[in-house]
Structure formats: structure tokens, C-alpha cells
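Quick one: this structure, given as C-alpha cells, is what I'll be asking you about.
All protein chains of the complex are present and in place, except for one that has been dropped.
Chain lettering (A, B, C, D and E) follows the sequence in which the chains are written, and residue indices restart at 1 in each chain.
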Amino acid sequence: MNTVKVSRLVKSEDLNHHGTLFAGRVAEWFVEACFICGAKHTEKPENIVCINIHGLTFTEPANKGDIINLETKIAKVGRTSFVVYGKITKNNSDKILSDGFITFVFVDENGKAIPHNIKLAEPIDDEDIKIRTRTENLR
Amino acid sequence: MNTVKVSRLVKSEDLNHHGTLFAGRVAEWFVEACFICGAKHTEKPENIVCINIHGLTFTEPANKGDIINLETKIAKVGRTSFVVYGKITKNNSDKILSDGFITFVFVDENGKAIPHNIKLAEPIDDEDIKIRTRTENLR
Amino acid sequence: MNTVKVSRLVKSEDLNHHGTLFAGRVAEWFVEACFICGAKHTEKPENIVCINIHGLTFTEPANKGDIINLETKIAKVGRTSFVVYGKITKNNSDKILSDGFITFVFVDENGKAIPHNIKLAEPIDDEDIKIRTRTENLR
Amino acid sequence: MNTVKVSRLVKSEDLNHHGTLFAGRVAEWFVEACFICGAKHTEKPENIVCINIHGLTFTEPANKGDIINLETKIAKVGRTSFVVYGKITKNNSDKILSDGFITFVFVDENGKAIPHNIKLAEPIDDEDIKIRTRTENLR
Amino acid sequence: MNTVKVSRLVKSEDLNHHGTLFAGRVAEWFVEACFICGAKHTEKPENIVCINIHGLTFTEPANKGDIINLETKIAKVGRTSFVVYGKITKNNSDKILSDGFITFVFVDENGKAIPHNIKLAEPIDDEDIKIRTRTENLR
Partner (left out) sequence: MNTVKVSRLVKSEDLNHHGTLFAGRVAEWFVEACFICGAKHTEKPENIVCINIHGLTFTEPANKGDIINLETKIAKVGRTSFVVYGKITKNNSDKILSDGFITFVFVDENGKAIPHNIKLAEPIDDEDIKIRTRTENLR
């Protein structure tokens, strides 16, 4: 799968009252990163609409000064909708802080769903296969 | 159930490139509103940690100048964790734009899960019963 | 009177250099909360213009992690203008941190003042009566 | 009187749903500008606390791309408190969009009011004399 | 030269992970302050486009609660372009924290460069003469 990467620096304005990265800010960045993935694949950002955040886990906190890495890829394609998988790590570590899925739908200028023509790449490793399986079980 | 209400005015800084309310901003507001619900019930905001956004749907868009209403209530309680249900409407309408669930865990100053002592109220209407059923099926 | 409630979580981005809630942010939230009150009563947010903040006191500070509660209600109605009273408390306390009044005018699309048709409810308790008296003395 | 000047560019993030400068943003900028005036005069920003916005009028709107000029000066001094007058114009015009007064108190590290030692300059023109008169009548 | 002054209060939302003023925020404020200088001189903010930040040094840090003073003036004029010099100090000190230059071009509504008619004032002191010399050597 073709990964799209976005990094962010955690600054004071991103902290909650615990002094760690605010979950609401993580959610905002996660939506934006998944959207960018969809925009890169369709080349039509103006036609993409977010319809469901299927889940977003928070396993580990992040702190001020951490570099947050958001990696996103297409995990499933329908005719007019597609699912983006995103995972979040920090600094140079591979440990996953958060991950989740978002479904987008591709629409014309009147908001009617139309084909997006994204082709889903073959899974290239075990991680991809696990993500595909999880995607099939999304609600 | 004891509902906690938060309203927001949609301003220019909240819009996506479609000129409608950005899904990432909705997600941020949703997390904050659910957190406020947990803080009101436990009276210990410093002990609450968000661990899972189980899902957040986007059924209808909102526009600049709309008043966004976020209503949240406790939907399930474990010993150390609890689930908040949130729904989003706009202006004076009852139509749901978005809804979803967040699980929080209650921790001490070392991050260890401890009992939160929230009591779950009896469901008072059909909507409550449906929310309780949905909560049981969350993953 | 029909109260409109808005809550906010105090985050790092809301603090002044004292580490307490910035007065400018309180003022911004206060204007937005009073506006939302006017919008709920008129159902025409696009027709409401803020013309005067009559006063906003700051009696007690708030800190990171506090839940700020803004309660607003219509305190006086003219033919084309109306006054909103707002008070601010924190967490589950009734102690008032800040309160004040804003006058709005209702206008048509050309900016001409027109009747808003808001009916002022009867005062229901001593607090209401005191607010009405204070409203009469605003300048 | 010794004027302190602050200018701001009105950008998209500052607009309300009318497409004009949001009154809440004006209030935030007004508090910050008056605070800067107090900080410049006392050289102790950490000792200044805002206790009352006495009023802030909104006579004329501002639009995207306008330069907002905030001019502030000390208008009255007590032993431990002082009043700052602020007025707002746009671009190169002298027409006043908004003006108002804020009272600050000077405190030690325990929050106890202490003398600030600001000397009030003599009024230098008619505008100063009018501001002084208005300050005497503040509530 | 005719100086345009802008001051800013350093708040929590402006800090990097060191707890000092974030260089990216300084750069944002610097661009805005230089832009305001150009807008005041041309009276046509809508016609000014930023084309080059020639350099911006960071010699000294600033902290939460500091008042940041940005002083800008026209340093060179071409027929359709002009260079603004900006310097940054804090509180009541003259010590320079940062300084630099920005080139703007004046354009019509189609983006075509047109004469701006700004006249460059005579240098009035040694500082002005040094700035002019530095401007001649910009790349």
C-alpha cells in the first residue's frame, strides 16, 4: 500500500490539562491526515466527504516536544466510498500510540456519490493483511 | 440520564475547503464535550483519560453561523472505565448530524486505573434504551 | 427566563502568563455564549449584531482543567434591540467568576434595525429580579 | 498621555458568519492591548490582573484585510488599581470603531493588592479631557 | 523613516517545547507586522503580495508574559516592489531579539505588478543608514 506521511510537533497549544497531547487535537490531526491520503489518491480534495470515524484508540500519551508521525493508507475501496487506515507513532519509535479508520465518500458538486476510481494495491506484508482483516470487520 | 449540553458557533476558522464545518473540528469538539460530561460526573477532571473514540458518524453538514449543540451523557459504567454517548444537532432542530461514543478510564496520579464511583441512571425513554443497546455492542 | 448553557474546558492555549485563564479568552467566550443565546431566541443568527459589551467583571480566576460554565438569558427587550445577561461559573460550583451584559440589535440584510419579536419571560426568582434591575441601570 | 499602539491584520480566522470581524475577537484583542499598556507602564506584567471590562462599544464593522489599530493609554490611577482607555480605528482613518475601559489591579505574588506607582500624565488635549470625564463616571 | 509599531503579549499558545516563544510564531508575527507597514504606506492592502523573506535572525529568546515589540519601516523602494525592514525587541528594552527584511510586490487585481508610488524617506540617523546599506546587499 502507498503510505502518506504527516508529522506534527507537539506545542503548548496542543496540550490538555494533564500536560499531555489533547485527545481532541489527536482526533483533529487524524481526520486531516486521512483526508490528505484521500486527496492524494483521488486528486480531487473538493469531492471527498468524511462520513464515519470508525474508531480511534489512545494507547500511549505524547508530550510537549514530541514529533507525532501520522501514517495513512487506503485500506478498502467500494465503488463510491473508501476507507483510510491511519496509525500514529512518535519520534523515531515504531510503537503505535493511536490507530483507527475513516470512511470517506466521493461526491460530485451536487453531493451525489460518484465512482472515485481508486485501485486498492495488493497487501505487501503481514501488517497490511491484518489491517485488511480489521477493515472487513468495521461497523 | 443526566445530559450535559455544550453549544458552539460555527465561525470561519472552523470551515473546511467546502465551506462547511470541518470534520476534524467536529471530532475535537466531540472529544471535549464528552470529556466535560465525565468531568461533571466525577468532579475530578485531572483523573480522566480518553482511551477510545468508538465511532463518530457524519450524516449532515453544518455551515457558517450555525449553532452546534453537543449533548452528552454517561451510557455505560464499568468499575474504572465509563462510556459517554454524544450527539450533535444544529440550531433548534432535533435532527442528528453526528453521534458516537467515547470510553474514558479513571486513574490516580500514577496513571493506575481506580474506581470512579459514577452511578448509571435508569434509562428514561426509548432513546436511552437504544443508546444502551448500542453501547453494549461497541468494539 | 430561558437559560442557554455552554461549557468549555480550560486548556493550555487558553492560559495567560500567570497560568490562569486569560481575560481576553473569557471575553471571547462570553461574547460567543451571549450570541448563541440571541440566535436560539430569534432563530436568525445572520441578523444579530453585537453593539455593546456593557461590562464584564472578573472576580475569581480559573485554572487549566477547569470546566467553565457560561449561562446566558435574555434580560431586556426593546423593539429592535435586546440585552443578554451572562454569568460564568466553574466545575460544579455556583460561585460566580464573571458576569456581564451585552446589547445586540436585530437587522435586515441591509443592516437596518427591524423588530426581533422576542418576548421577555416573567422573572422566576430573586436572581432574575436582581438581573432585571441591573439591566435597567446599564449605560 | 503616553499612548501604546498595537495593530492587527483581519484574517479569515477572525471573521464571524457575517464575514466581518467577530466581536469576540475584538474583545480579546482589546483586553490584550490594554494589558500591554499596563505592562509597559509598570514593567511588571506578572503583577497585573484584569478585574473589569467597563464597556466596549461596537459602532462600525471591519472587514477581511483591514488593519485594526488599537490605541491605549492610562486614564485614571488609584493606589493599587488603574484604568486603561482603549480605542479602535481601522487603516489610516481616525473614525472610532470601538472604545472602552478596563480596570486592572496591581498585586504581589500572593495576589495581594500593592501600589503600582504609575503617575497619571496631564491631559494634553480635548480628547484626553473627555476621556478623563468618562473615566470618572465608570461603574 | 516612518516606523509602524505592533506589540504582542506572549501567551501559552505561543510557546515551543522549551517554554520560550516559538520561532515559527515569531516568523508569522514578523510577516504580519511587515505587511501592516506596507498596507499603511500604500493604503491598498489588497494589492500587496509577499515574495521573499530575506532573512530573520533569532538572537535572544522571549518568555511567557513578555511584551514583544515589532517595529517596521520601508527600507528600499523599486517601481513595483519595496522592502520592509523589521526589528523585534521585548518589554521596554532596546536590545534586538530578531531582525530581518521582506520584499513585497504591488499588483493589480489580475496579479500584474504596478507602481506603488511609495516615496522612500531620507535616513534620519545612523541606524537608518546601516539598514539601507544592509538592504542593498540583500539576496
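Basically, contacts are C-beta pairs under 8 Å (C-beta built on N, C-alpha and C of every residue); 3 or more make two chains touch, one makes a residue touch a chain.
Predicted model, so just to flag it, every value in this text is computed and none were measured.
Enquirer: Any idea which chains on screen the missing one touches?
Expert: A, B, D, E
Enquirer: Among A:Val6, A:Val83, A:Val107 or A:Ile131, which one touches the chain that has been omitted from the display?
Expert: A:Val6
Enquirer: Against the chain that's been left off, what residues of chain B make contact? List them.
Expert: 12-19, 22
Enquirer: Residues on chain E that touch the omitted chain in the whole complex?
Expert: Touching the missing chain: residues 17-18, 22-25, 27-32, 35, 45-46, 49-59, 100, 139.
Enquirer: Over the whole complex, note the residues of chain D touching the chain we left out.
Expert: Per the touch rule, chain D residues meeting the hidden chain are 9-13, 64-65.
Just so we're on the same page, only the chains that are shown with their structure count from here on.
Enquirer: In terms of touching chains, how many steps apart are chain A and chain D, taking the shortest path?
Expert: The least step count works out to 2.
Enquirer: Go through the assembly and pull out the chains touching chain A as well as chain B.
Expert: C
Enquirer: Could you classify the chain C-chain D contact as same or different, where same means more than half of all interface residue numbers appear on both copies?
Expert: Answer same: the two copies use largely identical residue numbers here.
Enquirer: To the nearest 5 degrees, please report the angle of the rotation taking chain C's Cα atoms onto chain E.
Expert: When the C-alpha atoms are superposed, chain C turns by 120 degrees onto chain E.
Enquirer: As a test of understanding: of all chains, whose mean C-alpha position lies farthest from that of chain B?
Expert: E
Enquirer: I'd like the Å distance between the centres of chain A and chain C, where a centre is the mean of that chain's Cα atoms.
Expert: That gives a centre separation of 38 Å.
Enquirer: Report the inter-centroid distance (CA atoms only) between chain D and chain E in whole Å.
Expert: Averaging C-alpha atoms per chain gives centres 24 Å apart.
Enquirer: Which chain D residues sit where two or more other chains touch them?
Expert: Residues 17-18, 22, 32, 35, 45-46 of chain D each touch two or more of the other chains.
Enquirer: Which of line, ring, star, complete and other names the graph you get from chains that touch?
Expert: other
Enquirer: Which pairs of chains touch one another in this structure?
Expert: A-B, A-C, A-E, B-C, B-D, C-D, C-E, D-E
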